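All protein chains but one are shown at their positions in the complex.
Chain naming follows the written order as A and B, and within any one chain the residues start at number 1.
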Amino acid sequence: MHIPDGFLSTPVWVALDVASLPAVGYVARRAGSKLEESRVPLLGVMGAFVFAAQMINFPVGAGTSGHLVGGALLSIALGPKAAIVVMTAILFVQALVFQDGGILALGANIMNMAVAGVLAGWLPYQLWGGGRFRSAAIVAAGTLSVLVSASLAVSELLVSGVSMSSSVLGLSFALFLVSALIEGFITLAVVKGIESINPSWIQKPATAAPAVRALTASSVVLAGVGVLFASGAPDGLEHLSEAIGIAGRQYTLLPTPLADYELEGVSSEWLRRAAAGLIGLALMFGLCRLLAKGIVNRRS
Amino acid sequence: MKPLIQARQLRYRYPDGTLALDAVDFDLFPGETVAIFGANGSGKTTFVLHLNGLLQGEGSLLVCGKPVVRENLAEVRRKIGIVFQDPDEQLFMPTVLEDVAFGPRNSGLGPEEAEQRALAAMKKVAMSDARDKAPYHLSAGEKRRAAIAGVLAMDPEILVLDEPTTFLDPPGQRELVQLLRALPQAKLIVTHDVAFARAVATRAVFFLHGTVAGSGPVDAIIQQFQWDIQLGPA
Partner (left out) sequence: MHHATIDRWSRGQSAIHRLDARAKILSLLIVLIAVGTAPTAGIWRTGAGFGALAVASASLARLPLVGVFTRSLAVLPFSLTFAVIVYVTGDAYQASALLIKSYISASFVLLLVSTTPLPHLLRGLERLGFPAMLVLVIQYLYRYLFVVSREAQHMRTAAISRGFQRAGFRVAAGAVATLFARSYHRAEGIHRAMIARGFERHIPILAAERLRLSDGLLVLLTLGIAVIIRTGAMR
């Protein structure tokens, strides 16, 4: 579920770009000692591994086959922070080189697949991966990872005003569930395979740092909201988005005095939207700069 | 004459219990090119990994007179250049020029000076035209030469090559021989290729189960350990 450009409304992609990129920068930096540049070769090669692994087909009966998505596997093998960085790198290369997912929509795709997908895959493993239900936990990790990413994507599309009827939504959720389960079983089979080669390559579930716990909790909330959004009647959703002024014709983009004041002179609708997009980008740019500065200062 | 490399009773056991080096004694003198022969798994690569402290075993190891210990590592790594077996692992930067400049940049040179050094090293291995090429666009022979340039750019006193003829066709091997003969450094070359060793080495040593079982002229060692195919025509 890589959302291309053109599908998300401006407020949605701007908000998610502003949220995701600094979040990932933060994770890369927060991980501090563990994600030093000496880990770069491992993370990069692991990203290439996921790409290549996607070329290998898993027959799942009825003449169809699935392939690995990888978020859960990476979080189980490398830990959530490293997995978020690797998945983000994968999404960049997919968007740039393979036209799989948009550029403006990168923030959304990162949020869905690299952040929420990885955390949703990591949580079941972390909670139950050490005990009797280890195999079930790994299947759940893969399943939840794909399911959360997909439902977030669908809710973003709905909030953006892409019209979809309830019956179509129901059908697509059935399909998501099937492909999520496939990912669960692929993840389990691959984790077992890796462990039989070298058990130390798979992280042992351990007690997590509070920051990570908080992140996980918030991703669960996000996922819940996403599922709620997507499974609820789209009419209700439309209502909601109108209420918060997203789908409406004359929305104000950023509820700040600046947006009202500066953009007042701009008459045409699209110019206003474009300007709003630019402001979003400028914000994103500023945040990234700050983050990059922070990283550089830390280094020297 | 003082040896550039001096190993005494070097012993190393991998974490899984494999005893890979069992009391290795070895010297490399200035001007020498020594070929290391030995069966698969006899500890040749493990020994090479000790030379710049990537692995640290028991016993003593001096490189250019300095013990290979933590506080000397930066200096030792500047003096000894290792070209590993797989050039894909050695060439990790986006372009050949950036890759060759990696070592000089790490040793504290500025970008321009490092670039000059890199270009000079690329000229020595006849790779000047490939400066902006990506490593994955190079042929096996070009990859090998680029990897050697990356090490030469650090201006080492000792060159170590682990199985440098892998993947090279006969003309590529010939070029490599000519290149190695032209380089003034003392060299240590791990190889299974007897003809290649005859063409470049001044001496050979033989590894057997993690020790040096013999040392002498290349042909004598080949003879002693029957290290040749030695079959009649088919």
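Things worth noting here:
Keep this in mind: a contact is a pair of C-beta atoms (placed from the backbone, for glycine too) under 8 Å apart; a residue touches a chain by one contact, two chains touch by 3 or more.
As the structure is a prediction and not an experimental result, all values here were calculated from the model.
Shown chains touched by the hidden chain across the complete assembly: A, B.
Note that of A:Ala72, A:Val86 or A:Ile138, the residue touching the chain absent from this view is A:Val86. Residue positions on chain A in contact with the hidden chain: 1-8, 10, 13, 21, 24-25, 28-29, 35-38, 40-49, 51-53, 55-60, 68, 77, 85-86, 88-90, 92-93, 95-100, 102-104, 157, 162-165, 168, 172, 185-186, 189-190, 192-194, 196-198, 201, 268-271, 273-274, 277-278, 281, 285, 288-289, 291-292, 295-296, 299, in rising order. One chain of the complex is left out; on chain B, the residues touching it are 49, 52, 54, 74, 77-78, 81-82, 84, 86, 88-90, 92-95, 97-98, 101-103, 105-107, 111-112, 114-115, 134-136, 150-151, 154.
As a convention for this text, only the chains that are shown with their structure count from here on.
Once the centre of each chain is set as its mean CA position, chain A and chain B turn out to be 45 Å apart.
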